[in-house]
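Of the protein chains in this complex, all but one are displayed in their positions.
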């Protein structure tokens, strides 16, 4: 057994060393450090790495961190919700700004500012996104009638030129982005208005199932990193039923287990479903991904030996 | 201002009186009581009532409560995730059982038991659902090629005969059930296998946008009851952008605000987006819907004056 | 095993029936219902009942509910923090008022209003309490030099005449109130000013240990109801080490387990310490006591067959 202990305080301490030292601190710090060990094993095992994330992660500065992981090809599949996709595009056209949680929300509304926690998003970003989406849909609709969400998202990535965008790198590096609930978001409203004039346009969500299943089935082993819960989380573990479950799983979430929600369910619950393998290495880190994922992402580039070009 | 106070303990106390008395207890009890007032106003205002719920609500005994609200036509629209839909069907074929959170999950897996918090679901229910889904898909595919999620779900409701099912009553009473992420769940896997042989089968998620938008736009006023967060929550508030936001909103959730997640966002954040109207009456009740929604549902039948046949 | 199911919605439903029916709803609703069964067993077993509560419970309308349980002698020992004691007294002199969580706090401060969640407390209550405390201390100091917290609190109860006060009933019915951290609160500041002039005045916290230990040791069996965590919770389970742990335990708390805090620790952790017996019946209900305890208190008067005079 390991002795519980702290570490020497040093103003030059490296993040990678801190995360290593967190192992013996106990509580959730230990879990952060265990995530490191899981990533090392997953790397050795040549796991196909799934990133599942909710849209607020892309609203935040984690977007550029995810983008770098895509650039360095450390992620193989992304499963997310519509907000992630549309906000990644919006950010190529204008900045989101740091605000406060405790805002005067009626006043923000009057000013045309939308709030996501302590992040402020100006309405004009949505107007620019609408232009982008309308052009995209018009162009897509000329080619064929039936699209899967991942096809549409890849086309989005192809239409932007921004190294801070994860969609840019996903398209560049052929990393598929799945979004099973793609009409839920501003993009859904854009499609609604487009479809009024172009009722022939179809997004067939069943089309992506085969593509996602194939990736999952041919993998030597699979690893999942989960930032938050929701449909992205369930879809990621759900498809892994096809192969007796994920071999590695890192959950990062603030959701509670006691209400029986999928978002709050721990890895051990997924074992009963065969969504995570009985023999898998897994960890659940309780906490805000905005703090925890940066620690892990720095360790990832260390583990995978990424060198800046 | 109201004086903080308790109430007289009486072993015969009625639920409706308790909820009324909770107003002056403070903290979340006050919020439960405020939900009552919101419902009364919404009734007076002839609001179209949206129920948004995550799938664990239907896993639980809230399913039969929701079913009764549909039977009594107290709900006008349901927006939910795939788990709700498939588990409602499964329960028409066999029981879910009360288990424990702290189970030996490897052992459950070996026994073919899937765990949802402290609810146990036998694999055989999934096998029966697969049969049901395959027959449904085969039959649907003979009629036409392109379906919206709400069409498929209505057909599910038409194929069962169980007064405990909310899909049964939704079909009976023409209450549409929207499920923007319909391939996320066992049903999605069923569709995947079906589509291998029938690639022509399409679920067009864009098709439901118009139907949902129309309901929202023609409403005199709109009210939302939210059990949990996720895609169901966002879809419900999202479509209400089209009409300057919900007029009444009751959020019940365990999710935290501080991580910037949609699931944890309070009504006031939705005001910045125009998803809830600036003048709306709204409340956020922190807590587990399994405890809180029964209190509110009993009050709903009281407010709406439902009489048992 | 029990089938997961809801119950028939009935606007006349009684609270006691609702709590019974919650057993099969799943998630935390099941836990509420299990608390009922624990109380029934504890009654049969003639358990000495400890109530542990944090001060916000007395800030809220739970105060009058606790007072009634003391009036009916359904509680045998109370362990709490200073805020509970001083606010119970304050409420005999003026009302706390229902406010909102999301207040303009600088403005409240300017108006002399203190906020406890959504409860507003006027500064004048503290001034009245100071008068009460100074008179009390002056009087006590004339009699002897060394007091235990429980002696001081009993004397407080003797000096008020308010049937809504739990201290009133505790004094009336000889229910000891323990407060191991008695200087933490406004009363502590009152004592600080008093002691400047009367350095001889002493509150000996070690003096209560024997009294509390004796009650615990002579009990046939012990049951604990825990509203919130903190020092009150730890003190209650801690003293039960002396007798191989509590025989019955009902935890009601919003605190999370994952940070290793005592407040968030589940009953099973207390088993390792011998603070709860290995064979004890226990349950942890995640949620806000302002909603949950009223449900349980109504059931308590039913179980114990209290008849109003």
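As written, the chains take the letters A, B and C, and residue 1 is the first residue of each chain.
Note that a residue touches a chain if its C-beta (ideal position, glycine included) is under 8 Å from a C-beta of that chain, and two chains touch if they have at least 3 such contacts.
All values derive from a computational prediction rather than experimental measurement.
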Residues of chain C in contact with the chain not shown: 54-56, 59-60, 81, 83, 101, 103, 105-106, 108-109, 113-119, 146, 180-185, 188-189, 191-192, 195-196, 201-210, 213, 228-231, 234-235, 238, 241-242, 254-265, 268-269, 271-274, 278, 288-290
For chain B, the residues touching the chain missing from this view: 26-28, 102, 256, 258-260, 286
For chain A, the residues touching the chain missing from this view: 1-16, 18, 21-30, 32, 56, 59-65, 67-69, 72, 95-99, 102, 116-120, 164, 254, 268, 286-288, 290-292, 294-295, 297-302, 306, 308
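The rule is simple: only the chains that are shown with their structure count from here on.
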Taking each chain's C-alpha mean as its centre, the one farthest from chain A: C
Centre-most chain [mean C-alpha coordinates]: B
Interchain centroid distance [CA atoms averaged], chain A/chain B, Å: 25
Distance from chain C to chain B - Cα centre to Cα centre, in angstrom: 36
Whole-Å gap between the CA centroids of chain A and chain C: 44
Chain B residues counted as touching two or more neighbouring chains: 56, 59-60, 116-119, 254, 268, 288, 290
